[in-house]
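Please see the structure below; I have some questions.
A protein chain is absent from this complex, but the other protein chains hold their places.
On to chain A.
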Amino acid sequence: MTKKLTAGLALAGLIVLFGLIGPLLTGDPATIRDIGLTSPGGDHLLGTTITGQDVLAQLTHATRGSLWIGLLVGVMATVLSGVFGIVGAYAGGVVDEVFSLFSNVMLVIPGLPLVIVVAGFVPADQRGTWTISLVLAITGWAAAARVLRAQTLSLRNRDYVAAARVSGEKTWRVICVEILPNLLPILASQFVFAVVLAILSEAGLSFLGLGAADSSTLGTMLYYAQNGFALQREAWWWFVPPGLIIAVFGGALSLINFSIDEIINPELRNKVKRRRDVVATTPVVAPADDAVLTVSDLNVVYRSATPVHAVKDVSLTLRRGEILGLAGESGCGKTTLAYAINRLHRPPAEVTSGSVVFDGADVLALSPEELREFRWVKLSMVFQGAMNSLNPVTPIRAQLQDVLRTHRPSMSSSDREDRCAEVLRLVGVDPARLGSFPHELSGGMRQRVMIAMALLLEPQVMIMDEPTTALDVLVQREILNEIKRLRDELRFAVVFITHDLPLLLELSDSIAVMRDGEVVEYASAEEIYLRPQHPYTRQLLASFPSLTGERGALIR
């Protein structure tokens, strides 16, 4: 439990106890005495009002009244938002349209003015606690319904909901047992929010004299304090305590809500300070003659509660024109390694030792300005989901030209246009598509555009992290052929990261097999294929059935 949650629960709990037990311990709040406006002390711990009523007794009853209204409104608003948000979204179709339209209409109706109008319209003698609560609930549920609808829309398409339907569950059970529990954190936070809003709104209404006639709340207390000129008579003990309780209770519930948000979204919890890498740079090893990228004894650690050593003593050498395959399964550290080479790793990831030497320069020691010049210009990267990272609202041309405008400011606009057309041709996309928007291109085409973008500045090295995993085999084949051709024509080097070992065996010159952050085997593709040394390499090779070999045969 976090400090926020503890503090919030303690404060809110104290106030609830005060409202529950207080009235039993204090006298009748309505008793009039002839000791008006006595200051705190003696028999009256919090003094008296202008008519001699005990402020403490009033405060306990008012707290209870406010809490009761908060609870009523919270429950009603949550039920309303649940019905309109969850049921509508799950049912879909016309029901969803109607429910959603209704929520939107309720959302744009300004809440407090409506409450004032409605409350003012109902005669004062019929304006009970229930009426006020109902009015507050009706004007307060719509925003929560929108949130629940969005979340339900996402949940109803989850496979576990489909699986429940396939196993024969009834609709109401799917909603109540499969979907609702996963909405609990959101429902809880919406409930807490509704309670805070109700208590504040009710206080406002009562202060204006539009509150419930049959109840005493913190708002009515303030109303009487105002009518009794408490401020002018400097009777602070009359209006400060109710105001303070409203503020503290609102604050406590907000703290609870923050904590619920942190439970829903764990990212909010890890506020790790960005720290400049302190790298114990090891002496730069003289690189092999044609080596363009040398990684020596690189270590990357995620400094979380339980530190994870994601990359352990990794050493790799990439020569000009070489395709280096990095093979490994999820969590083996291959992506972390790629990020660290490019210095794209973020806290809590940290390079603890080792060096990355690119063309004689120590990448880990580059200044931010040099780093900007290094990334994309000398070394570019293509990610797995890269095709989805194109900006959907601008045409391909603008996105390609942006790169040139940033890195080659002196280039003329016609040269830029030529260069963009040229790289598209390189990856096998018709330059006429420069004017297309990303959604007008297929997934394979978008991925090629990303590769074209990575080629724009003629980098010496390209790191590709699962660039074809999301594509189907035919498109993958075309892109692989493209990479081989470009390597032959432009002599650039490629680090190709994937779990697909058969693909690497076919494509790369050398292969590094990674497991648990370590390179367990590093050799030429032929060696790995014909004479695998490490048991894990053999296990990986034995995971792929052979397409053309004997039935039952594996690729090795």
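By definition in this document, a contact is a pair of C-beta atoms (placed from the backbone, for glycine too) under 8 Å apart; a residue touches a chain by one contact, two chains touch by 3 or more; residues count from 1.
One rule holds in what follows: contacts and distances are computed from a predicted model.
K.L.:
Quick one: find the hidden chain's UniProt protein name among "Dipeptide/oligopeptide/nickel ABC transporter ATP-binding protein", "4-hydroxybenzoyl-CoA reductase subunit gamma", "Circadian clock protein KaiB" or "TonB-linked SusC/RagA family outer membrane protein".
P.N.:
"Dipeptide/oligopeptide/nickel ABC transporter ATP-binding protein"
K.L.:
Considering the whole complex, which of A:330, A:367 or A:414 touches the chain not shown?
P.N.:
Final answer for the missing-chain contact: A:330.
K.L.:
May I ask which residue of A:340, A:364 or A:501 touches the chain that does not appear here?
P.N.:
Residue touching the absent chain, from the options given: A:501.
K.L.:
Which residues does chain A use to touch the chain missing from this display?
P.N.:
Touching the chain left out of view, chain A contributes residues 158-160, 162-169, 177-178, 181-182, 329-330, 443, 471-477, 480, 499-503, 505-507, 509, 525-526, 529-530, 539-540, 542-549, 551-552, 555.
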